[in-house]
Every structure is written in structure tokens, then in C-alpha cells.
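Notes for the one structure printed next.
Every protein chain of the complex appears in place save one, which is left out.
Chain nomenclature is as follows: A and B, assigned in order of appearance, with residue numbering initiated at 1 for each chain independently.
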Amino acid sequence: MLAYIVRRFLLAIVTVVAISVLSFIVMHLSPGDYVTSYIAQMSSSGSVVSEADAAALRAQYGLDQPMYIQYLRWVGLILQGNFGMAMEWNSPVMEVIGDRLALTIVISVAAIIFTWAMALPIGIYSAVRQYSIGDYIFTFVGFIGLAVPGFMLALIVMYIGFTYFNANVGGLFSPEYDQAAWSLAKVWNLVQHLPVPAVVLGLAGTAQMIRIMRANLLDELRKPYVVTARAKGLSENRAILKYPVRVALNPFASTIGYLLPFVISGSIIVSMVLSLPTVGPLLLKALIAQDMFLAGTIILLLGILTVVGTFFSDLLLMWIDPRIRLEGK
Amino acid sequence: MENGLKALLSVQNLKTYFSSDEGLTKAVDGASFEIFQGKTLGVVGESGCGKSVTARSILRIVERPGRIVDGKILLRRGAGVVAQVAGVEGQGVRATRGAWRERAQRQGPQAARRETVIDLTKLDPDGKEIRSIRGKEIGLVFQEPMTSFSPVHTVGSQIIEAILLHQRVSKREAREKAIDQLRLVGIPKPERRIDEFAFELSGGLRQRAMIAMALSCDPNLLIADEPTTALDVTTQSQILDLLRHLQEQRGMAIMLITHNLGVVAEMSDSVVVMYLGRVVEEGPVDDIFHSPAHPYTQALLRSIPSINSMARTKLPTITGSIPHPYNRPPGCPFHPRCPSYIPGTCNQREPGMVTVNDQQRVSCFLYEGA
Partner (left out) sequence: MAESVAPIKEVLGDETVTTAAEERISVATQWQLMWWRFRKHTLAMIAAVFIIVFYLVVIAADFLSYADPSASEAQRGLLSPQPIHWFDEGRFSPYVYAMTGKRDPMTFERVYAPDLTQKVSIRLFAPGFEYKFLGLLPANVHLLGVEGAKAEDSLFLLGTDVQGRDLWSRLMYGTQTSLSIGLVSVALSLFLGVLLGGLSGFYGGLADTIIQRVIEIVRSIPTIPLWMGLAAALPKEWDVVKVYFAITVIISLMGWTDLARVVRGRFLSLREEDFVMAAELAGCGRMRIIFRHMVPSFLSHIIAATTLALPAMIISETSLSFLGLGLRPPAISWGVLLQQAQNVQSIAITPWLLIPMIPVVISILAFNFVGDGLRDAADPYGV
């Protein structure tokens, strides 16, 4: 068991490093660097930066060093909690990001909870009552989630909300709470607004999960231990819920590792459409404005978030599967 | 009927068919036999002859798209079973008088109940009645113990569940009983083993645990579906000894399904030979082995390699192979491979059961009218 944890932890570390490298690359892909943008900014407000000043700035920020040194310096700064400055906003990156990262986590988790809550019972039902009308209906709904990309679903939902309910279903807060400080009331307001984004975000993953659960359960239902359970005198429902479902749950649980990056990714686009104050719209703005520090940092943070989440899901898997716990044969 | 005894389980003309897009598979096509308390019935046949489906039909756990389409499965319940057997002297009854008395005592107040006979085919497969029979009056042991236990639950929890299902005891008592059961089947250190998972036990121990689970509620009948096929020979003989021992102790009946004639010879009191879903021969084990009547039985016995046979002679086999299930030959199912095939008769009509000996019956035209 310990070996398993250590292995997953090491893998997580390596993944974080890989992500940091990728983020760094993204940050430096466009021509020019921090000083170039600084010069551009200064000149747009009327002042001029001389060549000598520019060179001095570059030396000061270490921008004349080879790439890998810059990378290491950047990592060093990050480990100290300094994420650099956001050009457009002229404030530290973390301030600009602010709540948004936390809110991204909140809706991602909400979406995952929705996905599981829907996919588990539907998957079980579909497997047990294969080819029934219910199975076809659920499969169909599942396919909608699969085939309609997140942003489209968001568009449709907004359209329906607007035309038929005359409501603006976007946003995570009612106007009065938007800029307010955090309080219990604000949290409750958030919860009230969560369902729509959670459903829109979660539906795509739900379809996948249903198919996975259904396929796994169908495999397990054919196995001998189910027959044993029935032969003992268990009712059909108990026999199925207690045994094959429990076993099929394992691969299902391991899918969080895949679901989390998927949901976090999807939240970017959906947030844009629904105007949610998460990291997504900010990233887009940063990219369009060529503010690479902000963009790169967001990418890095999202990546770390995902890795942490995946690591926890691995721990969860270890907890529910005795075969891993005992390093089974 | 045997020695005036009434059968514990009587299967009459059982037909279980599987219908799929590609055709109708008659897995069991008119099988009839009887099982008596305290005795072992061996059910023999090649793979695919319907032995397992018969066992599952008895417990009504045949998987879709299989269905029992005809026939009766009569189970006798109640003290009458025990009283009847207790009144009989010797002759092939493998249990002692003491065991019968103990059994009657174990069955307690229920012994005062009147004896009833119910037809298992008429019960709702998911109903309370059949569920109270499964595990409690009829236990089932499977071929592959590794996959017959849930991989994520401890062995003990599965046995305890069986106990709690049918007996009104507390959880702690159930655990004690489970440990007792494990000890009875010969598992060392049962208090520790009870909390282990199936994959942590060796093959032999797993099968013992399987037997413990099947016997945990003291069933009258134990159906063992190829219990030793997946085990090595040494473990095999240990398990068979165990089964025999338990049978003597508890006075229960055993339906032993196997394709291994050696196991049948060792364990059974009477034998049923099946081919393509039908019983082709049945009788006491000695009669079957020493004077087999049906050509199929004869061919089976001939094909057993013997240490006494001459070296370098060809091993006799049965010509041909089992027909495709969708392609059953008309008339007697064995006739395409039968050395004594009578054209015009065997491929036209199906033979009925004919008594050839005191208790030996065979389904073959060779004996009809004899």
C-alpha cells in the first residue's frame, strides 16, 4: 500500500514539473518578452524607454539569460509565492486571479458530483434492464451530453432560459452579491446558482460515465459470484447491488483521474458562455491581450489543480479496492 | 422410489430451453431423476450435456434467455423427510441413526411441521419462497471457487451473510457460526481466515470455504457442480473426503455433477448419465459401472485409460463429436455416433426409459420390447 502511494506521489510531482515546463513554453512562445511589452505599454502612455534602460531592465529581470535559467528563476519565484505581474491589469497575478481559482474548483466539483449522481444509478439501471425502454431513453439522453459540446449546451440553456423564463441563467451570483465580501449569505447564493453550470458542465462527462458503468457492470453481471449470491437466497436487487455493482465501482472510481481534467477544461469554455467568474474568461482575455504571464500562470495553476485532484482520486481508489490495499496477487 | 423411500427431490421431465436470435437451444430436454436423503447422486456427461443447467433449473437461477418450459421439480420439505429415513434399515444409507436423530433435533420445532411437497418450477424466481429454499434447504457449490467469491468482500462476510439471511441470529452469533463452519471444513485458524479475501486463500482452502458457505445453513441437499474439476488431484481427493464426511455427519443428500467417472465411482450411490440434455441411463453405481446398458455409457467407460490395458494400443474414443446445439439430430440424440445404430428406428423416434434391471433404467431402442 505504501509503495502505491509513493508511486502515485512521485508521478504527481513529475506531472507538475512537466506542466510547469509546458506553461513556461506557452508563456514565452510569442515574440518579445516582458520588457518588450513594458516598452510598448510605456510608449502607449507617452513615455519612451531608452535602449540602455531596456538593457538594464533585461539584466535586472534576468531576461538575457538562457531559457533554462529563466525557467529556474521563475520556478524559484513561484515557490516563494510570487507569480509575477499581470500586464493589462498592472497588478500582481494572484490578485487578478483572486477568487476565480476557488470558484473554478467549486463548479468543477459540483459538476463531478452531478456526473456521479446521475451516471451511477443510470448506468446500473441500463445494465440490469438492458434493451428496455428505460435503457434506450437514458442512453439517448446520455448521447445528447456526449454529442453536444459544452459550450453549445450552455448556449441552448441560456437561450431557453432567456426566451421562456425571461431569466438570465448566467453568472454564479445575483447582482447584489457579485462584488460583495464573502459571507454565509453569499455562499448560499452561490449554491443556488450552481445547478445550471453544474449540469451543463457535467452532462458531457455523464454520458461517458454511464457507458463505462454500463459496460463494466455488464461484464460483472456475467460472472460466477453473482450466481453464488443468488444461490444463497439473496433477492435479485440485493444480489446485484451488493456484489457486481460494488466490483464495477472500482474502475468507475478510477475515472475521476480522467474526469477532472476534462471537467476543468470544459469549465473554461462554459464559463465564457455563461459569464461565470471563474478562471476561464480571464484566461481568454489574457491570451487575446497577449498577457503571457497571466495566461501561463493560469495554465500552471489549472494543471496543478488537476494533478492534486487526480492524486486524491488515486487515494480514494486505494481505499475502496482491497486488492490494491493488500497489493493483491 | 427406492426401498419404499420417498425422494427428497424429484425431477420429472424437466425441459429448459434457451431462445436466441439464432435458434432454440434445448439445454435440458426431458430429464427425470430422483435424489434421496443421505445418498449421493452422480450426474455424469460431457461438457454441454445440460448438467449445470439442470442444477440451476432446480434452484431457478437459470440465466436469461433460458426458461423452464416444461416439467416438474418436486421438493419435499418438513420433518417427514427425516422421519422417513430414520425408519429405514441399512442398505446403502450412508448415515448413522445417530446422525438422523441429531438432524431431527437440529431442525427443532420445525420437525413438528407437516411434510409438504412443492413444485419448484411453479415458484416465482425472485420470490420469497424460492429464496428461502436457496441456501437454506438446497446449497450450491461451484466449480471455480476463485470467481465464485466476490473479489472485494471478505470470505467471512459472505458466509455470515448466508447465515443471517436464513437464521434469526445476531451478527456476533453469525460470526461464531461462520468460524465454526470454516473449522468444520478443515480450514486451519478459521478466526483469522474469516477476514481474508478469496484471493488470499489457496485453491483447496477456497473450495473448502465455498463448501462452508453452502453448508452454513444446514441444507438437506447439496448440489456440487464440478467441485473438484479446478483442483489438483491431491486436493481433489481431500475435498471428496470432506464431502463424504460431512454427508455422514449431517445426513444430507448430495447431487454431484461431474464429467469425471472416477469421482462418480468413488462418491455416488446412484448415477445418472446425461447426453444432450436427456437422461440416457440411470441406476445404482455398481450396476452402471459393471453392466452399463446404454451404448454411450459403455463407450464412456471404455474410454477410461486403465493401468491394466496393453501398451501401445489405441485408446478407444467415441467417434464423432457433440452436435451443434442448433442442429440436434432427430430421434435419439446419440444415434449419429452410436455403434449399435438401428437405421429407421433410432433416427425417427425418441426412445423412452426402459427398466433393464432392478433399479437400472436406460433410454435406448436396444432394450425396448426386450
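Here, a contact is a pair of C-beta atoms (placed from the backbone, for glycine too) under 8 Å apart; a residue touches a chain by one contact, two chains touch by 3 or more.
Computed from a predicted model, the values in this text were never measured in an experiment.
When the full complex is taken into account, the listed residue touching the unshown chain is A:Leu283, out of A:Ile39, A:Leu217 or A:Leu283.
The omitted chain makes contact with just one of the residues A:Ile39, A:Ala119 or A:Met158: A:Met158. Although one chain is not shown, part of subunit A still touches it, namely residues 11, 14-15, 18-19, 22-23, 26, 29-31, 143, 146-152, 155-156, 158-159, 162-163, 168, 170, 257-258, 260-262, 264-266, 268-269, 272-273, 283-284, 287-288, 290, 295-296, 298-299, 302-303, 306-307, 310.
The rule we apply is simple: only the chains that are shown with their structure count from here on.
Computed centre separation for the pair subunit A/subunit B is 56 angstrom, with centres defined by C-alpha atoms.
By the touch criterion stated above, subunit A contacts subunit B in their complex at residues 223-225, 227-236, 243, 246-247, 250, 320-323, 326, 328-329. On the subunit B side of its complex with subunit A, the touching residues are 56, 59, 61, 63, 126, 131-136, 139-140, 142, 144, 147-153, 158, 161-162, 165-166, 197, 199-200, 213.
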